[in-house]
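This view holds just a subset of the chains, kept in their places.
Labels for the chains are A and B, by order of writing; each one numbers its residues from 1.
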Amino acid sequence: MTIQTLVWGENVHEKTNKVVADLYPEGLHGCIAGALNSADGIEATTATLQDEEHGLTNDRLIDTDVLIWWGHAAHGEVADHVVDRVARHVQAGMGLIVLHSGHFSKIFKKLMGTPCNLTWREAGERERLWVTSRNHPIAAGLPDHFELENEEMYGEPFGIPEPLETVFISWFQGGEVFRSGVTYKRGAGNVFYFRPGHETYPTFYDENVRTVLRSAVMWAHNTAPRIMDVDAAPNVPVEDALEPLTARGPKLHADGEEGYR
Amino acid sequence: MTIQTLVWGENVHEKTNKVVADLYPEGLHGCIAGALNSADGIEATTATLQDEEHGLTNDRLIDTDVLIWWGHAAHGEVADHVVDRVARHVQAGMGLIVLHSGHFSKIFKKLMGTPCNLTWREAGERERLWVTSRNHPIAAGLPDHFELENEEMYGEPFGIPEPLETVFISWFQGGEVFRSGVTYKRGAGNVFYFRPGHETYPTFYDENVRTVLRSAVMWAHNTAPRIMDVDAAPNVPVEDALEPLTARGPKLHADGEEGYR
């Protein structure tokens, strides 16, 4: 079974900033897809902000097992109806992996229900990621810690709900810490946020980071057939009750009426 | 210290449905506020959909320790900017208690990041609430179970994120179960959803329900001074780093520049 993975990239700085263009000539999304395609059992393609419907049509999402999201400068340009569509697919069982500056993406904030804010500093400082959940599927094959010599700093407090699991915590040279790998579930969809990945550094060429990405895709994949009516609120009539039941008392709703929303 | 509690009622069926008007002549919000005002240490007032800004101005929210929400037929009429304002206050530390059909309110769905859907039946059937977390502050003073002879049924699956704690689970005569009392935290704000409270039944006169409401207000109250910049994402310049640091590598941001959102 091959996991169909769609890597979504904002694809803005790759076009406008020479440092980023030189570092990621195929785009950050292209580099990430390459890391995934090197693994057995994963088939990765890409889509970008500039594509029609941002490349995230319903048909495309139906065929996507896991979606990876990298965005930074253009969160506001992602159309709300596309965000709603992605959210529905996550609820229905599509995995979602949000990277780095994607903490402020519409889709992540919508699924978290919180501001997802943090402190930051762009100084190319050393980041050391510590595994806090040894042998977690997402941390499989990693040492207890690994380093990225140059990264942007993100610092606590990180405005997220309490995670289901905390998999990585980062140490920064300048004195901060950050929950760098956290898992959530939204409906049937597994959600993983992974901190590293500033566009001016070669983070997505790092072998440990690439290992995390591949493991995260496998972890996020829900093999169950997707159930798309994620917000159905069906009425169960008295005559269909599972136990014998006689209606009693005053009623607000006529028989067969839909509920309010 | 008195907990300033604001009971928000949609106040629609109280005006348009004779059963509801007769049962709750002061509105559901009035009845709930009365239950709270019978407790030492709680001072409850009310606001409704029809008030200017739905009665939820910034000044009013600043003075509110805990907000209680009852809505049903008019979720769509609540203004988005008011919902955003309430969400910010919750993040900053205001407690929020969402009742019954409020599961489909904009504020609850926004804070949960999920559809919050369920199955339902209006048949005046028996509901029995079981305490799943004995001696939880919200369940203090209750027996291990209590009954409501006539209630609307809500059934699983309930489309919510995994709760921080599950305090009550309901048994229904017609054969369903439901997580009837669940807690969350969003920022510094405690959030409690409590299932009972259909407007055509005398639920809010039930002594056990009134006990839960009073205990939930006390539980939801965060005594820390509210921090309102809930989505600040400050840059920490290199020269202000907590540990000695020299900037390295290429930069995307000019010094002192704001981050992207």
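Basically, contacts are C-beta pairs under 8 Å (C-beta built on N, C-alpha and C of every residue); 3 or more make two chains touch, one makes a residue touch a chain.
All figures in this text were calculated on a predicted structure; none of them were measured in a lab.
K.L.:
Every chain here is the same sequence and 2 are shown, so how many copies does the full assembly contain in this file?
P.N.:
4
Convention: only the chains that are shown with their structure count from here on.
K.L.:
Touching residues of subunit A toward subunit B in the complex: what are they?
P.N.:
My answer: residues 13, 17, 19-20, 72-76, 91, 101, 104, 110-115, 117-125, 150, 153, 155, 159, 161-162, 164, 173-176, 184-187, 198-201, 230-238, 241-243, 245-253, 259-261.
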